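All protein chains but one are shown at their positions in the complex.
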């Protein structure tokens, strides 16, 4: 596979830019990454699309994903959640590897179909949970896998934002159940659930019981540029209690209405021998309590032998949020080239979706939900 | 009531020392506090008791609380949880004001009886949730009551300790359901629930729905000085999800097995306009996000006009954990003298107990529990 | 010496209260401390004095220290700096042990005389640098003495306050050279210099070269309750560079005009193998970088085997600023009883004063000053 991989991308806004930037940076920093062509970018608004193609460096534009998914070597599905299902399945059925943004689908049913399509296909089907690719998170996993924390007993995750704190913040598709599936739960909680599985799944097992709670504080929001409002049909915040197979406890929560927190994804893992804590707003750091330490050590995870760091800068020169996409693209494209397994894949993402669904069912039923 | 108040105290260990110290310090720092006599200290082990009386400054000792509760002006019940019910009720029935350590009782039934006795009595019946008397907590309440946080939406509380992290840590009465009622839930969670009610009760209302989760990681523990083990019949950790009357969400958790945390009682309150966060290991500080601030401000709550601070030292001279007992004793004894209402009283503590009980029932039933 | 020690105290304000409280608490928490009598409190304002005696628990009052210094077993000199010299020397000449507040004297000459009197006397002459008695500082010294930091290379100390930040903050004796000697330098810098000597003196040697800088930002201040102003004849802030005998570098600074800092005494020591950092506003903590650690560990110095902690509360129950005075009084009074050496003594305090004086001379001369 010595020709560059032609990449087709659905979506040209926030995530489109994040992945285009990642593709752009691979040659300079990951010299063994597959070569890529930003071939076609797909969207509905032709004018915006042309401008995006120019800025993001794509050769072609298309308004119908059907015409693209079997013409490219790799398909990136970065559209809103309700566009995740059909194009991803079509691509997989055409034998095109897929990288789909998270959460996998707005509904469990959609996720199940995608997972089925991925199982039937012979190519990587990746779900873009980018926080698995933070060096500090990888380093945390190293410590956990090496037994430095002992037996896992608690996983505590929160993801707090404030952008909907103001009841007059405008309506967007992210407030709509049809388009988004859920609110803070699917948008933020999905990340927490994925990280929890990534970090402790091999030790604590899967989540087997869940109790969930959803809340919508603002029932309708103004439509920008109009006098109208539209109903908010998703949650502003969720919380969940979890029991893992080994008896470990999980406590998760997320909110888009928490004043003072911009992008505060904090996850802590506690075991019989130690603890780690990570916080996204300080993503170069990991707080580590292991061995004979008496308290948490603040580790700047920027040493040459830390995960991915040798590709970048000398110790102490911090990286940013976007670098996680570079690492993710590097791993995914390498898997495409080499025919190796990639995680998180659709099976992982489907497990996450089952957890999200269980949270919603528990909230509706007022009872714990068993996952088997 | 110009004579000193004769104080009778049941319990001479950790809590006995904390309250004796508080009584000892009042004259120098709270010149309008009622005068007190450390009259009688009560316990079973006569030798230890005599030594405690000497160290803690009590005039008399007694091995039977029945002989004391109506002989003193005030009765402090600082014994283990299973000794809270009968002596407190006897004192109240004798018209003696009571200060009882938390949680109110090992069982909801016991707490209900105590609450009933307090209602029937004409004297203050206090429950010693001392963290209400931290200056930073009082200052947080000031901000909340002044509307600086807007409408309350979230209360997040955790209380993490590590002293049972080691499976070989010795058994004590705190591991026994008979003596303690519950584990982390009653010992630590009770504090969180009380603080939550104190801070947001007037704004978010009571907790109306609860989902709980308990876990015991170590099933038996060695008995110190013997080859035997005894069963652990209480929880090592709990978590809970809560809905308040106004729809606000609560997420609470506590653990005695979390490595890296000694006495980490952290509580955060978030509203439409702002947030506050308090952490016990840094009890002189409050993190405050209000007004036009862009992030949390770290406020050292040691200014002269901060709650209780004018009694102590100039700004920047921090106080410690024990000072909360001085404030608590000051307020309680003033209520006794003045015949005014004291909070937290047995009614407050009974509400806390109802929440703890709901957590246990929810855990047992696998369902949310309604409180009405 | 089985009779209680009669204590005579000059000064009844801030420091008078801090030491009276310390004496008051010894019996309950330090059972092997010498018994004491708060015998006589000395001051000029008879009314205020009578009230202080009542609050602070002294049996007698006196307006002339001359009548007291040889009548008591121990003399505490807690008056303003210009009253340190004569009463302390008189006490020592009468064979009465002295505890004098810091800095030792307003002038180097005064300090030298006091040091001489102490050398000639056969009793302890202590200078009350209370921060030597913070558990976290003692723990830092343990680590340094055990070689955990390797060879000492840097000592960095700052002491930042804000109470004179406002140019309209009122004049007090602390702004007057006659009464105080110097400003931030003597009041705050003296603490830093003493801690530096305490922590690294045995390893880096004494300070041998110094360069200093003083600045007064507000030249006169209003007199409270009048229309007048008085000149400020001391520094608002100082800085200093230091070379120790072993070549280690010191950088010190203090200010009373730094917005955002109430009582921020921070000292860091760096060696070839590790670092420690202490900050007074979080005095229960020590930041420790040693061994194979990759970053600073935040140690809560409240374990039972930490210095002094076994006298107080269980792990995680923090102490306050005033506890340092209890420890200091315990050590000093034990030395008085046992006839053992006490540090910091007048010799230590005289060394500190020589450093302060060198800072002033260097500022005046625009040149480094050698200390030999």
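A, B and C label the chains in the order they appear, each numbered from 1.
In this section, contacts are C-beta pairs under 8 Å (C-beta built on N, C-alpha and C of every residue); 3 or more make two chains touch, one makes a residue touch a chain.
Since the structure is predicted, the reported quantities are computational estimates derived from the model, not experimental observations.
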item: Residue of C:165, C:233, C:279 or C:334 touching the missing chain in the full complex; value: C:165
item: Hidden-chain contact residue, picked from the options A:161, A:215, A:335 or A:362; value: A:161
item: Selected from C:81, C:182, C:275 or C:298 as touching the chain missing from the view; value: C:275
item: Residues from subunit B at the interface with the omitted partner, ascending; value: 288, 293-300, 303
item: Hidden partner chain, residues of subunit C it touches; value: 149, 153-154, 156, 158, 165-167, 209, 211-213, 215, 217, 237, 239-241, 243, 247, 249, 251, 253, 255, 257-261, 270-275, 289, 293, 295-296, 366-368
item: Contacts of subunit A with the absent chain, listed as residue ranges; value: 14, 17-18, 20-21, 24-25, 27-29, 31, 55-57, 161, 163, 262-264, 280-284, 300, 302, 312-323
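The rule is short, and it goes like this: only the chains that are shown with their structure count from here on.
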item: Whole-Å separation of chain centres (CA-atom averages), subunit A against subunit B; value: 41
item: Mean-CA-position distance for subunit C and subunit B (Å); value: 36
item: Interchain centroid distance [CA atoms averaged], subunit A/subunit C, Å; value: 55
item: Residues within subunit A bordering two or more other chains; value: 293, 295-296
